[in-house]
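Got a structure here, written out as structure tokens. Questions coming.
Here the complex is missing one protein chain, while the rest keep their positions.
Chain naming follows the written order as A, B, C and D, and within any one chain the residues start at number 1.
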Amino acid sequence: MDGMSGNAWLPLMVVASALLPGLIIFGLPEEKVRLRTVLNLTGAFAKIIFTGWMLWGVYHGYQYEIRVAFLPGLDLALRADSLSLLFIALSSVLWLLTTVYAIGYLEGSPHRSRFFGFFSLCVTSTSGVAMSGNLITFLVFYELLTLVTYPLVVHRGTEAARRAGQIYLTYTISGGALLLFGVIWLYSITGTLEFSPQGILYDLDTAYYPALIAIFALLIAGLGVKAALVPLHGWLPEAMVAPAPVSALLHAVAVVKAGAFGIARVVYDIYGIDFAAELGVTGPLAALAAITILYGSLRALAQDNLKRRLAFSTVSQVSYITLGVAIVGPLATIGGVVHLVHQGLMKITLFFCAGNLAETLGIHKVREMNGVGRRMPWTMAAFTLGAFGMIGVPPVAGFISKWYLGLGALESGENWVIPVLIGSSLLNAAYFLPVLHRAWFRDPPDSWPVTRDTVRDLGDKETAWALLLPPVITALLALFAGLLASAWFSPLEWVQLIAQRAFHHP
Amino acid sequence: MDGIIFLQWAFDAVLGLGLLWLAWRALNSSDLFKAIVLFIAFGLLMALAWVRLNASDVALAEAAIGAGLTGALLLAALARLETMTDQNVSGVSAHPAHPPSPTPAGSRFSRGLLILLLSASTAGMGYAVWSLPSYSTGLSMDVAAHLDSSGVSNPVTAVLLNFRSYDTLLEMIVLLLAVLGVWSLDGLPPQPEKPPATVLETLSRFLTPVFILVAAYLLWVGADAPGGAFQAGSVLGATGVLLLLSGWRPRARLMQWPLRLALTTGAGAFILLGLLTLLLEKQLLAYPVAQAGRMILLLESLATVSIAATLAILFLSVSSGHKMKTGKEEKE
Amino acid sequence: MTNAFLYAFAGIGLFVLGLHALVVHAHVLRKILAVNVMGSGVFLVLVALARRSGEATSDPVPHAMVITGIVVAVSATALALALMLKLAGKSGEAVLPGKHND
Amino acid sequence: MTATDYAAACLFILGGIFFFAGTAGLLRFPDVYTRLHALTKADNVGLGLIVAGLVLQAESWLVAGKLLLIWLLVLFAGACVAHLVARRALRKGIRIWTE
Partner (left out) sequence: MLIGLLNIDWGVITIMLPLAGGIACVLWPAMSKPAGLISVTGVVLAIAGLGWRIMENGTYRHAVGGWGAPLGIDLFADGLSLVMLIMTALVGLGISFYAKRFFSPCDAVRFWPIWLLLLAALNALFLSADIFNLYVALEMTGLAAVALTALTGRIDALGGAMRYLLATLLGSLAYLLGVVLLYHDAGSVDIATLAQRIEPNAAVWTALGLMSAGLALKTALFPLSFWLPPAHASAPAPVSALLSALVIKASFYILLRLWLELFGAFAEGVSMLLGLLGAAAILWGSLQALRQTRIKLLVAYSTVAQIGYLFLIYPLALVSNGMAASMAAYLAFSHALAKSAMFLAAGNLMQFGGHDRIADLDRAVQRLPLTVAAFALAGVSIMGLPPSSGFVGKWLLLDAAMSQGRWDLAVVMIIGGLLAAGYIFKVLGYAFTQAEVPHDARAVPAEMEWAALLLAIGAILLGFMAPQIFALIHPDLAVNASEAGTVWTA
């Protein structure tokens, strides 16, 4: 499967395409708006181009890898395989859209150079997490992700932001410490941390099994913080105090997905799905994921603040991925991994719309959303599409992943998963439909809390084009991902390629 | 003959115990002035001990620097302290030993623990010293072997100025550092000048030439008999202290770069000579055997000047807070 | 000639006496005295042990070391005294500020 | 033990006695002035006798000269220091002992 020698610099270019603009932007004085926008967009486009190139390459079996000597016996390795490319594709597309959205959103607000600098660094670390070839590289970029997202959480500079930052750090830093402890313990047993298709632990003798279970618990705890598994999800709702583009890209896509992606990597490429099942750790993981799904949806019901409701919905939705990974079987894997993309598309749409509502009409609470559909039709249309996707209504992408999850559960005999899926879909409906009903079928109040006093008069237009376009695009993407699921370029096809490589390795 | 051995034993025992007793009284006497005077007596007794261990070079150094100069510095500092803190530190207010700040009960316990710990370590060190192999040549054989090619016949000066001259270079730098450190603290409030006593003036006027002669003699004789740069330097320094005590102050212009040159001449000579030998002999401070004696004498004389200037300036700074004008206004 | 050991033990005694005084006393001048006494103690041990095997010519290297040590001690004492005076000048008393723990 | 050795030994003993007298005076006398008096007088004479004894044993005139120089210096310094201490004592107001 090695194919002819692909060139090694591509993975590096993907990381650099986000890193270089970021570093340059840090140095830019505040008023250089045009230059900053140009830099951001060129970086985003470059990343998409390189990702596309590698997608085509990996599809044809090329191998892209670059190794740098880092520690005695360990290298920093960036390797683009099918699973990592899925995540990079998602993050590069959404990075472009979020950059456009952020430019519109932060019009005229202070410290934008600092914001976009850390924004690009965050995408750099996300692509690093995606392309890490071994667990040490993963750990490096995983911790880097924490460090570069903290300034974005405390960007506003208010006392509330600082306290939210402290909570965010307490969770993520201690999660990182647990992960480090697990990785170092694993390294002392196995002597290597390379990701390999059928894992590296299957040939260890049984004396190590209790240690391996403990290590699994540590790794999952470390990754669970970012994947917002139940006991460790506390930071996600608090981090909503950050500006909308931050909560959109980071807390719905980059950070949360890094955790779920990490769990997938550990289960598939370190333990190997069969060895993990044999070890008996996939059962508890699936149970934990299920609990998180239900708990997240229940808490979302009670949230009046729109962004906190979406945050709890994220907590529950991300656990679909963990559930898919934890259920042993190709179909469940497909369902879980493809949900990584689908949830990303849908959730970012919802957060964009929430941002629009807050920015344009000053709406933060659900009860203030009466009749907002008439005032901002396109935004609410996108919101509705996203909501339907979340609930699992057929044409939108969410349905596909839930469908495959159900099939996978049946295929591997985990029947208890079906009621969980159905229950969570009902709960999703329970906390999304009232919002839609209030937006479309209630008459608007006489005056909105605050209208955006943009210098350029909005007049009849809904909001700035930069705020409107991204949610619509992501909503359409979510729709097409569902409708054209079987087309060769759709995420589902690509995930089937991943599952096929993960399960039927030579 | 065993009578003589017994007498020597008795003398050494008395001297050893005397040292310990004086040290104990000096450290724990109720009055600071008494403590310093006892410390000076302790220094002189130490000089006697060095003579008994026939380390006459060290005896000279101890008497001149250890007892003499350190004593003068301590007395000058105490005088400054009293005028500064006005409360009579040496009077009745200072009870024998300040108990450490924890409550008396705690202090007794911690003091007991401390004494226990110290006595245990004393026993340990005593046993270690006692169990040392009875015969060890040390380096005296090597020194004797290379003495003739070292340019001097006094082994101690040979070691100080030739075999381990690198140590002496670093030591000159330590002296320079002391002066620089004291200068950087030179914000001490100046001491009111006391009227000079006529008798002291005549004493110092008479003694100065004798001291300079003795210092030169010590420097010269250092090549083959106990003496050398440090002893000569300290005697010369003592002359400076005596002059300072009798109210003499160097002219202001002299206190500028000439003083700085005097202070750094010792270390500077070492460095220049070192680099010179590095170029010629490929080894730092490796004097060619022929000129070794002459080079050592040059180094020693410059070192003497440097040591004397350093000790005198240290005394001046401690005793009367002299200000080192650096041409820039004093930031205070 | 074992009377060299006598001086060695006296040296150790001085070292320990000085250490005790350094820890116990609060007044800085006493601490400086204690450090000097400890220094003398260590030098005494150094030269005394060189004489323990009783041969005629004494080993010059310890003597050179002690002379170096004495000069270092006097420079350290001078700096300590200047520091103490500056401290007393500023704080009115020659005791270490803050809680006195050694 | 030649004649000079015996003479030197006698001188040493005499010197010792004077030193003893000086120390006895130091301990017994009531105030600082009388102690100064005892010390400077007795110890200097004692030192003179010891130096004389050493001169007898000295092997060369140079050494003898140096010994005498030592004695002169001690005499000179002793006198000056005694004067200074007495002056300082008077300034500090220590009363002279009267019966």
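Just so we're on the same page, a residue touches a chain if its C-beta (ideal position, glycine included) is under 8 Å from a C-beta of that chain, and two chains touch if they have at least 3 such contacts.
Only a predicted model underlies this, so the values are computations on that prediction, with no experimental measurement involved.
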Quick one: jot down which shown chains the absent chain touches.
A, B, C
With respect to the chain omitted from the figure, which of C:Leu6, C:Val24 or C:Leu46 is a touching residue?
C:Leu46
Only one of B:Ala13, B:Leu213 or B:Leu261 touches the unshown chain, namely B:Leu261
Residue of A:Ile24, A:Ile49 or A:Leu180 touching the missing chain in the full complex:
A:Leu180
Among B:Val58, B:Val143 or B:Ala223, which one is in touch with the chain left out?
B:Val143
Applying the definition given at the start, please give the residues of chain B touching the unseen chain.
124-125, 127-129, 131-133, 136-139, 142-143, 146, 162-167, 169-171, 173-174, 176-178, 180-181, 183-185, 187, 257, 260-261, 263-264, 267-268, 271, 274-275, 278, 281-287, 326-331
Touching the hidden chain in the full complex, which residues of chain C are there? Just list them.
15, 19, 22, 28, 31, 35, 38-39, 42, 45-46, 49-50, 52, 61-62, 65, 68-69, 72, 75-76, 79-80, 83-84, 86-87, 90-91, 96-98, 101-102
For chain A, which positions touch the chain that isn't shown here?
5-9, 65-75, 110-111, 114, 139-141, 143-144, 146-147, 150-151, 154-155, 157-159, 161-162, 165-166, 169, 173-174, 176-177, 180-181, 184-185, 187-188
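Note that in this section only the chains that are shown with their structure count from here on.
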Chains joined by the largest number of C-beta pairs are B-C
From the C-alpha centre of chain A to that of chain D, how far is it in Å?
98
Roughly how far is chain B from chain C, going centre to centre by Cα mean, in whole Å?
12
For this structure, give each pair of chains that are touching.
B-C, B-D
Complex contact set, residues of chain B against chain C
8-9, 12-13, 16-17, 19-20, 23-24, 26-28, 32, 35-36, 39, 42-43, 46, 49-50, 52-55, 57-58, 61-62, 65-66, 69-70, 73-74, 77-78, 80-81, 84-85, 89, 94, 97-98, 100-101, 111, 114-115, 118-119, 121-122, 125-126, 129-130, 132, 134-140, 143-144, 155-156, 158-160, 163-164, 167-168, 171, 174-175, 177-178, 181-182, 185, 187-189, 230, 307, 310-311, 314, 317-318, 321
Of all residues in chain C, which touch chain B in the complex?
3-10, 12-21, 23-27, 29-30, 32-34, 36-37, 40, 43-45, 47-53, 55, 57-68, 70-79, 81-86, 88-89, 92-95, 99-102
For a test of understanding, state which residues of chain B touch chain D in their complex under the given definition.
197, 199-200, 202-203, 206-207, 210
